[in-house]
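The complex is shown incomplete by one protein chain, all other protein chains being positioned as in the whole.
For subunit A:
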Amino acid sequence: MIEIRGLTKSFRQHTVLDHIDLTINKGEVVAVIGSSGAGKSTLLRTINLLEIPDEGIIKFGDLEVDMAKRTKALTLELRKNTAMVFQQFNLFRQKTAIENVMEGLIVVKKMPKEKALHIAKMQLDRVGLSDRIHHYPKQLSGGQQQRVAIARALAMQPKILLFDEPTSALDPELVGEVLDTIRKAAEEGNTMLLVSHEMSFVRKVATRVLFLDQGAIVEDGTPEEVFLNPRSDRTKKFLTNYHGSQEPEFSI
């Protein structure tokens, strides 16, 4: 179980996250929706401390990190409990697909090379890339790169997977293969926090949807609740605008 209490982050005067409280249970697939600039990325990035929150408490089971008493060691511990998939893939350019997946296993988990190689092969196989393991990122399509990134995250066996718009940088024809990979990971019971604009995917795969607006969680419920019966006007407006402009076939 992951517990977030009073998570707050400002950039200069601008409060991006305003005392966020959020509890995520094991196996939940939580989607975060919201307009651009709402703070979705910042929420994910403060959970693994890529952005240091101004205040708040993050708890992973027994590990509790209070931002007021944060240390380097606690930061690393907390990051070991999470794994992130980025919008721009962020693969290590000088490393092959399999080296990308092995890196965290060897350096962070201190695994022997043979074991790391075995796990990396298995993970790349699961994302359907067993024939690309010696390719460098630039020799792979965007969709393939993102699948390597997902394999790299899964290999770490994190308590939570953080996805920040994993398909937004992809050509439309490559979105499907990445979404399939994410769905498979969700079905295998991985706990996830996923920022996505793929509303139909979110409806199908998420067990819970959050609507983030002006630094606060305005909506928190099942996909049906949030999409069909949003409580706040801002959510309604967002969904109407969203579907009005991008998925005209889908109406509320």
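Quick note on the criterion: a residue touches a chain if its C-beta (ideal position, glycine included) is under 8 Å from a C-beta of that chain, and two chains touch if they have at least 3 such contacts; residues count from 1.
Criterion: contacts and distances are computed from a predicted model.
Asks: Name the chain not shown, per its UniProt record: "Electron transfer flavoprotein small subunit", "2-oxoisovalerate dehydrogenase subunit alpha", "Amino acid ABC transporter permease" or "Methyl-accepting chemotaxis protein"?
Replies: UniProt lists the chain left out of the view as "Amino acid ABC transporter permease".
Asks: Would you mind spotting which of A:99, A:165 or A:198 touches the chain that isn't drawn?
Replies: Spelled out, the listed residue whose C-beta touches the missing chain is A:99.
Asks: Looking at A:83, A:150, A:206 or A:226, which makes contact with the chain not pictured?
Replies: Checking each option in A:83, A:150, A:206 or A:226, the one touching the absent chain turns out to be A:83.
Asks: For the chain that got dropped from the picture, name the residues of subunit A it touches.
Replies: That gives, for subunit A, the contact residues 48, 50, 72, 76-77, 79-80, 82-84, 86, 88-94, 96, 98-99, 103-104, 107-108, 113-114, 117, 134-136, 138-139, 149, 152, 156.
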